[in-house]
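Provided herewith is a single structure, encoded as structure tokens, for subsequent inquiry.
Removed: one protein chain of the complex. Kept in place: all other protein chains.
Read from first to last, the chains carry the letters A, B and C; within each, the first residue is number 1.
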Amino acid sequence: MGFSTEQVVEVFKKGFPESRAFIESVEPMKATMRLPANTKHLRPGATVSGPAMMTLTDAVMWVAIIGEKGEKGFNSVTSNLSINFLSRPKHGDLIAKAEILKLGRRLAVGEVRLYSADDPEPVAFSTVTYVIPSD
Amino acid sequence: MGFSTEQVVEVFKKGFPESRAFIESVEPMKATMRLPANTKHLRPGATVSGPAMMTLTDAVMWVAIIGEKGEKGFNSVTSNLSINFLSRPKHGDLIAKAEILKLGRRLAVGEVRLYSADDPEPVAFSTVTYVIPSD
Amino acid sequence: MGFSTEQVVEVFKKGFPESRAFIESVEPMKATMRLPANTKHLRPGATVSGPAMMTLTDAVMWVAIIGEKGEKGFNSVTSNLSINFLSRPKHGDLIAKAEILKLGRRLAVGEVRLYSADDPEPVAFSTVTYVIPSD
Partner (left out) sequence: MGFSTEQVVEVFKKGFPESRAFIESVEPMKATMRLPANTKHLRPGATVSGPAMMTLTDAVMWVAIIGEKGEKGFNSVTSNLSINFLSRPKHGDLIAKAEILKLGRRLAVGEVRLYSADDPEPVAFSTVTYVIPSD
């Protein structure tokens, strides 16, 4: 059953209290997050790093699972993550969109697309599989 | 530039003259193919095999590339194929839908979803990367 | 527990009676298969196709699982297969080597490397995940 964006945000803050990224929306089998542009600590010319994009990809899929499972999904762990970096992100915010393609009792498989804000072409595209622990 | 479905079908028949699968449509950055149910040689209860699904996945991405590159894409070769089998296909036709997410001069990256006919839930979901040879 | 090469060959022949590929050896958590060069039906210059390499990859991982699980592994199904084509295979036989990296009661994850015979550099390299059905 679906959970509201507000409920999911509560769970997310519990799991990731220090995350700069935040949840923009949660819909059935989907979630969108935004990672604001990091204006500090960045060398001239630098944009979001590969690891930051992988972390965001991992997180937004977890959020989509929480949106379907609520607290039961809290201890879900990543089983596989396969990311394809398509192009260099622009300066600015990064948007992450997750879509769960298959949700079982114990497994969730989905895809995640990352976008530079205001750009319709994805900068990265991933498949993520999560294992959902039994109650 | 895009090529018409008819033009792509011509190229496909040249490359895969014995294929049971056929092209249903070609649109900008997309292609759809159908593999008719195989009524011969199948043991009772058997549906489309994993290798047949991988082959169809590989083919429909190639077709989408031909749709964009025409004959120049003929000698494109698969660089990576990553398939996730989500559920057992039903008896009947198999539909394959490819979407190119990034098309460069030398590289194409896209996703392919396979469906049992008349079923909106994908039975498999893949990422495919092709290398397009220089002229 | 491990099963002998002869026992695994018996099971393989039951599952794949028409396969041109054959098992060369089965060791703990490993299997090696050979696909003889196909001298018929091949256009001049053609070598093993991508789909044939994917099929062999899928098969050799299944064989490695049979080597560990015996008949209990017969109905194992591929969950994910991710293949990287590294270079064009040479004419001649194709060797496939599977190594199971993690074997649980219900899941097997491993890697497969494909080689042109007598060439130490792999032509393809894959990760394969199988789901092993409960008894």
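Keep this in mind: contacts are C-beta pairs under 8 Å (C-beta built on N, C-alpha and C of every residue); 3 or more make two chains touch, one makes a residue touch a chain.
These numbers were taken from a predicted model, which means no experiment stands behind them.
Only one of A:A37, A:L81 or A:L101 touches the chain withheld from this view, namely A:L81.
Take subunit C: the residues that touch the chain left off the picture are 82, 84, 86-87, 101-102, 109, 111, 113, 121-122, 125, 127, 129.
Residues of subunit A in contact with the chain left out of this view: 50-51, 54-55, 58, 77-85, 88.
In the analysis below, only the chains that are shown with their structure count from here on.
Distance between chain centres (mean CA atoms), subunit A to subunit C: 35 Å. Subunit B and subunit C have CA centres that are 23 Å apart. Work out the mean CA point of subunit A and of subunit B, and you get 28 Å between them.
Residue numbers of subunit B whose C-beta contacts span two or more other chains: 82, 84.
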